[in-house]
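To keep things clear, I will list the structure first and then write my remarks on it.
As you look at this complex, bear in mind that one protein chain is not there, while each of the others sits in place.
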Amino acid sequence: MLEPVNISLESLNLSTLTPMLIPIIGALVILCIDLIKGGLNKSLYVMLSLLFLLMDFGSLVDFAQLFSENGTMMGFFDVMLIDGLAIIGQLIIVVSSMLFIPLSLTSKRFHEYSYPEFYALFLFMIAGFQFMVATDNLILIFVGLELASLALYTLIALHNRNKSFEAAIKYFTMGALAAGFFSFGAMILYALTGSIEINQISAVLAADEYSNIGFVLVAVTFLLASFGFKLSLIPFHAWTPDVYEGSSAALAGYMSVVPKIAAFVVAMRLFEFLVHSNVVWLETILYVLVVLTMTLANIWALVQSDVKRMLAYSSISHAGFVMAAILIGTTQANSALFLYWVLFAFSNLGAFAMLWVNRQKVLVAGQDSDHPFEKFAGLVRTMPTAAAIMGLFMLSLAGLPPFGVFWGKMYMIASAVSGGYTVLALIMALNSAIAAYYYLKLIVFMFMKEPVYDTDKAIHMVNASMPLKSIIGFATVFTIFSVLFVSPLMEFITALVYNSGY
Amino acid sequence: MMEIGLNHYLVLSTILFAIGLLGIMRRRNLLMLFFATEILLNSVNIAFAAISHFYGDLSGQMFAFFVIAIAASEVAVGLGLLVVWFKRSGSIDLETLKSMRG
Amino acid sequence: MEMYLYIALFAPLAGSLFAALFSASPKTLIAGIVPSALLFVSFLSSLVLLVYVMGGETVHVEMMTWMATGDLYIPYGFLVDQVSATMMMVVTIVSTIVHIYSIGYMDHDKSFNRFFAWLSAFVFSMMILVMSDNFAGLFIGWEGVGLCSWALIGFWYHKESATWAANEAFIMNRIADLGMLIGIFLIYWNTGSLQYDKVFAAMSHVDIAIVSTIGIFLFIGAMGKSAQFPLHTWLADAMEGPTPVSALIHAATMVTAGVYLVVRANPIYDLIPDVGYFIACLGAFVAMFAASMALVNRDMKRIIAYSTLSQLGYMFVAAGLGAYWVALFHLMAHAFFKALLFLGAGNVMHAMNDELDPFKMGGLRHTMKGTFIMMTLASVALAGIFPLAGFFSKDLILEVAFIENHYILYTVLLLTAGMTAFYSFRLVALIFHGEERYKLFGFHPHEAYKYMLIAMSPLALLAVIAGAFKMTYFEMVTKVLPMTEYHVHNPIVYWIMTIGTQLFVIACILYAYRKYEVAKEDKKMEENIGYKILWNQYYIPHFYEEYISKPYRELSRIFWKDIDMKVVDATVDMVANVFYKTGEKTRGMQDGNLSSMLQLMVVGLVAMLALAAVYSIATVLVAG
Amino acid sequence: MFEAIAFYLFAFLTIAMFYITVMSKHALYSMTALAAGMIFISAFFFILGADFLGAVQIIVYSGAVMALYAFGMMFFDSTRELKEKTTPSLLVFGLGGMAALMTVIIVAAPIVSDNIAAAYPIVEGVGNTQAVGMVLFTKYLIPFEVAAVMLLVAMISGIVLAGKKMDISLTLVEDDEIPQHDKEKEKAES
Partner (left out) sequence: MDSILTILIFFPAVAGVLGFVVHKDSIRAYGISVAAIEFALSLVLWMGYDPNVSGMQFMESIPLIPEFGISYLLGVDGISLFIIVMASFFTMIGIATLGETKRIKDMIITLLFLQMTMIGVFASLDAILFYVFWELSLVPMLYIIGAWGGPLRIYASVKFFLYTFTGSLVMLVGMLFMAYFYQQATGVWSFSLLEWYRLILPENYQLWLFAAFFFGFAIKVPMFPFHTWLPYAHGQAPTIGSVLLAAVLLKMGTYAFVRFSLPLFPDASVFFMMPIAVLAIIMIIYTAMVAYAQEDLKQVIAYSSVSHMGVIILGTFALNVEGIAGSVFLMIGHGIVSGALFYLVGVIYDRRHTKMMREFGGLASVMPRYATIFGIMVMASVGLPLTINFVGEFLSLLGFYKQSHIMTLLAGIAIIVGAIYMLAAYKKVFFGEVTKEENKKLPDVNKREMFALIPLTVIALWLGIYPKPILEPISNSTESIVQLMHDKAITQEAKERIPNLVDEMSISRTSTQEAH
């Protein structure tokens, strides 16, 4: 007979759930509103989502405060884990989402934004990512991941055209395979340690001194494959360009930032203790993955003819670049990862948002994708400001100082340097040089070429509206003056990361 | 050989997983592909249950339980996608999913 | 005295700048007169300075700093001592005369004003060269005269040959200048200064091998300016410039700068007699070598140019053997009569519409009496007939060679003296005597403007009497130069030598007259291989063209087209292309097929598993 | 002994069923084999004492999932023979085989560990379902709730995607034509 369990509410630490509950409640509210009165304007849902996200943000700031006072918080039978990583991860997720959601207030109508389900799914997805980063229980990670992924597949498909379905199906199928990998990897870890909590797994493995190395390696292989898919590491990247191309530019930009940071946080939790375990294999394999991802993605980005696809490959490359932090494994590197991602988020979202405002519904003669390079030819003539801003994002992504991503790059390479990875640092630097070419290609088209399409229809900025412009302006300002934010950000991040033990 | 240990189950699970992989790589029909993903998840469930049994720990069963839940939801979403796609293209063959490349 | 120094130095500059103001406008007479007048002022100041330094004083001023960094300190310092005063006199006299002469000579030239700007600029550079009190200052003048020489040789820039010659002269000089520059560097790093006095004072403490190197490099510099073998070809080509330029630059002043340098650096060369001997040998060689080319040449100005070259050789013999004052004396005397000779040639050219082949002239003595007399005088002086200037200076060099027991040098020089006499009078005979062949070619010769002749007359006078100043000069100049008197102590030998030389020379003159009074083309002689070699200047210009210029051009082209474009740049592009091409080749992997994407994932998984298997087996093996 | 026989029997059966699922040219065979395989798997669960899991397996998989697939299959009309181009079979089998082989090699090794302690031990004498329920509603309450949300998401997704909302794509229609569509839609609805 089982004994009844007595659990005090305090020990459950229910408040740890608030950041996730807010978006879930928000989603339910939106669904209910739609139920009561359909056909409301999308701006309502956008603003509601924004409000809930703001509340979410507020609660996270509150947690950051609490964390600095009390350290890591566990909740709900230690399933919830609110440490520094969780807080930063959630902050990045929520802030990026706040930047993303106003992008739906386009001047043209697109399918997904006309339905409240979109916003509900969006908020559910955010909750999923938040669960994913705020736990070290493999089950919750898995469930959170799937919650987010399933919502994301639908969001992609909701764009409602052939390419977006194709993208969703591809993403879905590969995601299912990755889910299989994850569960297999988790199973082996469980077989090895009898636990599905990362803390205990690492403790048991360390106590055994990694004697069952074969098992560990298989587990890591499968988990790496699974997260390699989420992080779009080569060779698990194949979905990325197609999915980005198929989804709307705004969502593509979002996908290049948010799911990845969630995956990075989990990857950090999963692999960091292994990196420090002196298993040479892991170091080698991560090294190879990082270098392959950076380099090959860059090389493929070189030959793209569509800007969005180019940016897709570029985001693969950036992910590889950042993955180096997990390989290096020092506090400095882990902090640099988050810093990089924050800066990258603004530039990249800005770049995708620029594509988004330039999205026209009907392609002109000769145009075979949404954003071919030719479309932007001679943009500086017609819309100098737009060209300048797009150019700015490109330069930032290329790592040109003093724009946003440069500081991330610098920190990253610096941590490689101080972590003893000299060759890696050089490879990272040289990869930035290769990458510069394709970013430059767009600048060349915008600033140095004559317009290609002979059309009287406006194809630029057709989708622009005030909210979109504001978001872009915000990203622009942040990108230009990022140097002013780097120091406080870094301080904040380092404190959180360091106090979480990474 | 006659004493069935944990390793037997792990090996079985692995073999089933490999069959799933085989199907995933081999199948060109989306529905069949989804079948293969089910195999992957099921094979893992056996191992979880076995580990749970041999270690006397319930977490494995929990995991398997959630895996089943996940598999079910995936089916719902996946079939939704398939339905839409089928309405659009009239086919669920992989050959139709080739508009993006390079 | 400083004021005179500055006047002497800057008056030519003022003249040059004045003329330059008009350089873009058509002929303005005043642009010729003012520089000439200013040069005359410069001459007068130099004269005052000469008188002053004859008293044993020197004038030394430091105008301002030029370069100063680290331990290096180079001022604009000027020194007028006996040596530089001599040079200043030569420069200002000749240049004043040439200026005045040029007003007539360039009368019809549309670039009259530009001519005077450059000519005066040249004088200014030359003055800097001779007056500077340090090697860097000397180098300023050195390059300055090179620049002006370039501009003046290429004065008629529409002529391809002129501009080619100008560039040749400049580049040849630059080759030598490099040597000079290295010499200067050596001096600086070994003595810590470039001031003459400090350098010479410190030189005795310097390792003799280094001193030799310094001497050699400085002499390389001198070789270029003074057109010594093998850098001599530019001088003959430089005759493309207007004749007054040839008279001033390529006979009287600039080409003697090399000699001046050796004389100026005499404390260095005194330490290294071996190098001096080498210089002397080279000088003797060039003397004969150049004279031999003059024997057969059929270009009036080139003949005189070779003659200049030959005389420079004489000067180097003297300087090399340590008889610096003798060299300087010959330099001065030579300046007078050679300038005169050139100016006379200029008159002839004017008369003959710039015809240069003496075989097309003849009998001009009737129409051009003044020119005839002056050119004959100059030739006599050049040949070294008593009592003209050449006798005193040139015979002295022969004596130096004799006294220093360099009999081979002596013999060479003696033979050269004969050759000199021969080609000089070959020229005179061809131009002024015999039939009036020019009529066949339809020329109508006329005498030059009178004032041109008058302008030339001081030179004629000096060519005649300069020898008389020998002792005064000796007294003066040996205050800074080593005082060695060169006397053949045995009077019999002395007289035999002197008279013998004179007779030999006269014989050569007579032979020249006999052979060329009636100018007939000697086909048989022209077939002679020796003649051909001489006619083609020993094939040296040919050699330079074939084996230096052409390969240089060709190599340049190869460097550009084949190496820079096809190797260096192509490598860079290739590196970029490797990435791009790899991208193009492998982008097919992303074939849009979901199946291959899934396979790719499994490939990645299997690859990692394989690595894991290898690693774990390895670990087990190591552990086991 | 009994356990061994059962294990090998069901192992053989599941492998065979899944193999048929993967290899069969008939979609119907595949589906049937899959359903059978899943039921056989539940047998393992019962062998291993995870009764609750076994029940869930049968209900969820064979009941819900397979029913869904069956409906889907009817919808797609894929009962006829499949025409699949499965060309690079060597690669596929090679990869599958390699993966299996290497994992098996490693996994077949016994696990040596003294540090495995059951966090939620199976208490003797307590029914499996009861134990599972206890753990599920304490420790795993959060994942359970999240899974519920996930199912909600799946439901919404399924409805949105398969429903009428996707019939007319606003993305592909120029803005000025949209009101007409809206009206048409309203008409159709009324």
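First chain written, first letter: the chains are A, B, C and D, and each begins at residue 1.
Simple rule for what comes next: a residue touches a chain if its C-beta (ideal position, glycine included) is under 8 Å from a C-beta of that chain, and two chains touch if they have at least 3 such contacts.
Everything numeric here is computed off the predicted structure, so don't read it as measured data.
Among the chains on display, the ones the left-out chain touches in the entire complex are A, C.
Contact with the chain not shown here comes from a single listed residue; of C:61, C:100, C:181 or C:227, that residue is C:181.
Residue C:553 is the one among C:366, C:553 or C:585 that touches the chain missing from this view. For subunit C, the residues in touch with the chain missing from this view are 23-24, 64-72, 136, 139-140, 142-144, 147, 150, 154, 157-158, 160, 163-164, 166-167, 170-171, 174-175, 177-178, 181-182, 184-186, 188-189, 552-553, 555-557, 559-561, 563-564, 568-569, 571-572, 576. Contacts to the hidden chain, counted on subunit A, fall at residues 380, 384, 395, 398-402, 406-407, 410-411, 413-414, 417-418, 422, 425-426, 429-430, 432-433, 436-437, 440, 443-444, 447-449, 483-484, 486-487, 490-491, 494.
Just so we're on the same page, only the chains that are shown with their structure count from here on.
Averaged C-alpha coordinates give centres for subunit A and subunit D that are 27 Å from one another. Separating the centre of subunit A from that of subunit C, both taken as means of CA atoms, is a distance of 77 Å.
Centres computed as Cα averages put subunit B at a distance of 6 Å from subunit D. Among the residues of subunit D, those touching two or more other chains are numbered 91-92, 95-96, 99, 103, 105-107, 109, 111, 116, 118-119, 131, 139-140, 143, 147, 150, 153-154, 157, 160-161, 166.
The set of subunit B residues touching two or more other chains comprises 6, 10, 17, 20-21, 24-25, 27-28, 33-34, 43, 55, 57, 59, 62, 66, 69-70, 73-74, 77, 80-82, 84, 97, 99-102. Put simply, subunit C touches subunit B in their complex at residues 587-588, 590-595, 598-599, 602. Residue ranges on subunit D touching subunit B, taken from their complex, read 1, 3-4, 7, 11, 14-15, 18-19, 21-23, 27, 30-31, 34, 37-38, 41, 44-45, 48-50, 52-53, 56-57, 60-61, 64-65, 68-69, 72-73, 75-76, 78, 82, 84-86, 89, 91-93, 95-97, 99-100, 103-104, 107-111, 116, 118-122, 128, 131-132, 135-136, 139-140, 143, 147, 150-151, 153-155, 157-162, 166-167.
Those residues of subunit B whose C-beta lies close enough to touch subunit D in the complex are 1-12, 14-23, 25-29, 31-32, 34-36, 38-39, 42-43, 45-46, 49-50, 52-53, 55-59, 61-62, 64-66, 68-77, 79-84, 86-87, 92-93, 95.
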